[in-house]
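What you see is the complex with one protein chain gone and the rest in place.
Order of writing sets the labels: A and B. Residues in every chain begin at 1.
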Amino acid sequence: MQYEAPETTKAAVGLLAKAKGSAYVLAGGSDLLVRMKGGFVEPDLVVDIKRIKPMREIKKTASGFVIGAAVSCAEMNENKALVKAWPGVVEAAGLIGSKQVQSRCTVAGNLCNASPAADSVPALVAAGAKALIQGPKGKRKLPVEQVAVGPGKNALKKGELIEAIELPARKDRSGDAYLRFIPRTEMDIAVVSAGVNLRLDKKGVITEARVALGAVAPTVVLVAAAAKAVIGTKLDEAALAKLGEAASAACKPIDDKRGTIEFRTKVAAVLAKRAAEIAYKRAGGK
Amino acid sequence: MAVLVSTAINGDTVEFACDPHESLLDVLRNRLGLSGAKEGCGTGDCGACSVQVDGRVVCACLMLGVEAEGRDIETVEGMSHGTELHPLQSKFLEHAALQCGVCTPGFLMAAKALLEHNPDPTEEEIRFGLAGNLCRCTGYDKIVRAVQDAAKVMRG
Partner (left out) sequence: MASESTMAHPFEDAPNHVTPTVIHDPILSKTDFRSVGTRPLRPDGLDKVTGRARYGADFNMPGQLVGLVLRSPHAHAKIKKIDTSKAEKLPGVKAVVTAADLPDHTGGDQSMYDILENCMARGVAKYDGHAVAAVAAVDAPTARKALKLIKVDYEVLPHVTDVDEAVKPNAPLVNPRMLTEGVEPKPKKASNIAKRTEFGHGDVDAGFKEADVIVTRSFRTEQTHQGYIEPHACVASVSPDGTGELWVCTQGHFVYRNHCAMLLGMDVSKLRVTSSEIGGGFGGKTHVWAEPVALALSRKANRPVKVTMTREEVFRASGPTSASSIDVKIGARKDGAIVAADATLRFTCGPYYGMWAELGSMTAFACYDLKNVRTVGYEVLVNRPKTAAYRAPSAPMAAFAVESVMDELAHKIGMNAVDFRIKNAAKQGTRASYGPVYGPIGIGATLEAAKKHPHMKAPLGKNQGRGMACGFWFNFGGQTCTDINVGPDGSVTLTVGTVDVGGSRASIALCVAEELGVPYEQVKCIVADTGTLGHNDMTDGSRGTFSSSMAGIFAARNAITVLRERAARMWEIPVEHVTWEDGHAKAVGEKYGNLAPLSLKEIAAAAGNTGGPIAGHSEIVADGAGVSFATHIADVEVDPETGRSKIVRYTVIQDAGKAVHPAYVEGQYQGGAAQGIGWALNEEYIYGKDGRLQNPGFLDYRIPVCSDLPMIDTQILEIPNPNHPYGVRGVGETSIVPPLAAIANAMSNAFGVRMTHVPMSPPRVLKALEAAKKA
């Protein structure tokens, strides 16, 4: 195995593009090293992106935030402006693994790993985040919900890597939230999860909504029907009930060691409703 | 094959050669004779291999040895000053916060990082702050009390 720690994105792309065998990007390593240890992958090349300066930064821009691909989730949680603007995204990022894992893991890595249960992804999808991708043929932007194409499979082509995640600027009277269900209080993979981002008008009526569910389908799903269920409402009982129904209806889960189809379908509704209530409050709704 | 790495461990400059696939934990234990960090799972689920890297607590099993280049690493072996124990070490002993003791180095490293970032944590903050460290002997009660007491001492 060859290990490289280039200092520029260009160099990283170059290494990945000309790699002959299996090549992996190393950000936090909390997925890659586990897979190496288990013998599931045997990389010929590992490209560590943590020495690429721009990838270690969170930039606040006029259009929102640019979170470098090597920024750890702990660092996200220490960025006050980001926490204030996107509390749901930051909380979701903060739920990945332990404090030890937080010191290293990244949302870009969480996204590329393409697990349907990835904690940060439903929140990023609800937020309307985009992945900034660099590759041998230049840059491209992809909505985060299009990065994962199946369990463990992402849309990146040979030589491509995510250099940053772009979050939009926080609009007036809007807020987001993320909740997951795990049997313990920490350290589990989400059995089912929900990210919600809402915008209200001055009267507290929801004008924009995005609802994303995790661990209920092969990839994180953006549930348009769930958003539709709450738009035009003040998130009253009836709207919440419809939101829950839409969330459950969008579930196509499996029975596995972490949960049953029945359980995931029911709890998806519960979490979508609870997350919507938090997001509504954060948006200033009463 | 092997890569030469230069790093600082417990304040000392250390150079070692390792294969790129080796974890930092393998390097510490097998190449540098620092066996205080333990491998309980090798997958980041138990925290027994916790060490600090540039002031943050990490699982040494989830980091490559080659990534240590130029970093500042602290292990449980570097926690006491000479014969003077760190308050966390003293309080773990005093409160009987260990039984078998195999998780103890990891808990000490995680608790140290926790108190460095938050000198006056609530019980809940301690419990969530240490959730990445498994202990199967104590039920955590005495560990939490030891950390509370050490925090008090460290605050002065």
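Assume a residue touches a chain if its C-beta (ideal position, glycine included) is under 8 Å from a C-beta of that chain, and two chains touch if they have at least 3 such contacts.
All values derive from a computational prediction rather than experimental measurement.
Checked against the hidden chain, the listed residues B:Ala48, B:Met63 or B:Leu115 yield one contact partner: B:Ala48.
For the options B:Thr7, B:Gln52 or B:Thr75, the residue in contact with the chain missing from this view is B:Thr75. Touch with the hidden chain on the side of subunit A covers residues 38-39, 181, 183-189, 191, 256-260, 262-263, 266-267, 270. The chain not shown here touches subunit B at positions 19, 21, 29, 34-43, 45-46, 48, 75-77, 79-80, 85, 89, 92-96, 98-105, 108, 123-124, 126-128, 130-145.
What we mean here is this: only the chains that are shown with their structure count from here on.
Centre-to-centre separation of subunit A and subunit B, using mean CA positions: 29 Å. Residues 3, 19-21, 23, 42-45, 47, 50, 53, 56-59, 61-64, 66-67, 69, 110, 113-114, 128-133 of subunit B are the ones touching subunit A in the complex. Within the complex formed with subunit B, the subunit A residues making contact are 1-3, 5, 26, 28-30, 33-34, 36-38, 46, 48, 50, 72, 74, 97-101, 103-104, 185-187.
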